[in-house]
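Input: a single structure, listed below in structure tokens.
Note that one protein chain is taken out, while the other chains of the complex remain in position.
Lettered A and B in written order, each chain numbered from 1.
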Amino acid sequence: MYNAGKIIVGILIFLVLVSVPFWYNRGKAAAPPKLEVGTTEKQCVESTPYMKASHMKLLDQWRDDVVRNGKRIYISSTGKQYEMSLQNTCVKCHAKKTQFCDRCHDYVEVSPVCWDCHIAPKENSGPKE
Amino acid sequence: MLEKALTGNKGYLLWIAFLLIVVGTGFSSYLKQLSTGLGITGMSRDVSWGLYIGQFTFLVGVAASAVMLVLPYYLHNYKVFGKITILGEFLAVASVTMCLSFIIADLGQPARAFNVLLYATPQSVLFWDMVVLNGYLFLNIVIGWTVLGAESRGAPPPSWVKPLIYLSIPWAISIHTVTAFLYAGLPGRGFWLTAIMAPRFLGSAFASGPALLILFCMFLRKFTKFDAGWTAIQSLAKIVAYAMVISVFFFLCEIFTVYYSQIPEHIYHFTYLLSGLHGHSALTPWMWACMIMGITATVLMIIPATRNSEQVLPIGCALVFFSLWIEKGISLVLVGFIPSPLETLTEYVPTLREISITLGVWGLGFLILTILYKVAITVRLTEGPQTVEH
Partner (left out) sequence: MDSTRRHFLKIAGLSVLGLGARPLIDAIADVGQPKVEPNPNALVGKRWAMIVDQKKCLKAKEGCKDCVLACHRVHNVPDMPNPKQAVKWIWQAPFEEVFPEVGNVYMAEYMKDSLKGLPLMLLCNHCDNPPCVRVCPTKATFRRDDGIVMMDFHRCIGCRYCMAACPFGARSLNWLDPRPFIKTELNMEFPTRTRGVVEKCNFCDERLAKGLIPACVEACKDKALVFGDVLDPNSEVRALLRQHPSTRRKQHLGTQPQVYYIL
């Protein structure tokens, strides 16, 4: 191998750098976030497992139904009717964004851009920067 | 082959370093624009397209000039251009990259640019502009790199390149035509609503592009061992001459239609451009400079003595390039918006950050061009000045 010394040293440095997340955080387990749901309602628009997995999909569907198709009432699988609105329906129950939405989003490093436009409830006034 | 761009003499490396600084400065200004918004530019509610779209409009023309080399060489066996088609193709790559960069820089929400593909709208000319620009970029990268790669191995290029080369000829025409159609189909903008918008684009493209190519060839002749040949340069110069005559003629056609019909919706734009309107005349000196440079350039390119002179030809080409840069890159887009559809007058002055971003994109284009040209002429000079066998 040409330049064997430099290459092997380079590979070792690379391996060290690429495994930094593992050995830097050894011994510390980052706990999954505890969410304050913000309401005493037992049932969200859909079931909790569905919302956990697919709330973004539901919101996208709502977005297109309201803005593009002019339909605003959602009849969920439980038969209940809801107005399809992040700002008016979802936050009616989940009123404390920092204790509910942000906890998981921050944990998984996700920054949904919804709040650039949709007004977050008053407890956390101001745009999310 | 790219490794050939990594070495060079001191002048070359200094030039690359300078371009990197220009690009870096422009990029940092762009980051500011991303975080603050397009409000840091001089654009306004009335003049909603400015320097970015103007530069894109001009560069689309420069990009299509590759066809002026490819068409005579591949369709009509004009062997004189054999040495420099690669220069035309690489100029197209650099220009189209600049076009696309200017478009991205101009978007209010660039993160959503993919929506143009996700929600394809064939009725929108902008959709087709995206298609033809990206297609042309792809064509020229593949053609240029494959042909050059074959040369560097001393072999003829693979047979599948030929149909791509033939495709690039009408495709080059299409990039102007579609870009012109962006403007020519809008009902409310009298300055742009002309059937000869696409022909005008073609005329100025075939003047400005080859003029730039001549300047590059003469530069390479002087500072490197790559000689395109005076015959090739003269052929290009004749093309520039004819294209300039046609461009001037088209402009005069516009002037006649507007001033003879005296329709206010059309005439106000020209009045603003040529003599100012209601006291506003920021673009008038630019337009007169453009016209004086354009006429001078046309004369210099038509007269054989000046066209044939090694001292005057570069001056003529520079005048062609700058005159058309003002006409397409500055006046065309801005004056479409001045006066507004409500016949109010809002002028446009680019801000420093806007100019910085613009220069950054130009720097990026020149960087790509320098690297590609370095590879091309290194291959040519080391493997011998072969022309592509076909």
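Going forward, a residue touches a chain if its C-beta (ideal position, glycine included) is under 8 Å from a C-beta of that chain, and two chains touch if they have at least 3 such contacts.
Because the structure is a prediction, the values reported are computed rather than measured.
> What shown chains come into contact with the chain that's not displayed?
A, B
> Which of B:Asn115, B:Asn134 or B:Asn308 touches the chain that is not shown?
Checking each option in B:Asn115, B:Asn134 or B:Asn308, the one touching the absent chain turns out to be B:Asn115.
> Among the options B:Thr25, B:Ser44, B:Thr257 or B:Ser281, which residue touches the chain absent from this view?
Candidates B:Thr25, B:Ser44, B:Thr257 or B:Ser281; residue touching the omitted chain: B:Ser44.
> Please output the residues of chain B touching the missing chain, sorted low to high.
Counting only chain B, the missing chain is touched by 36-39, 43-46, 48-49, 103, 106-110, 112-113, 115-116, 118-119, 121, 123-127, 130, 182, 185-189, 264-265, 336-337, 340-344, 346.
> In the complete complex, which positions of chain A touch the hidden chain?
Counting over the whole complex, chain A touches the hidden chain at residues 46, 63, 65, 67-77, 83-84, 87-88, 113, 116-119, 122, 126-127.
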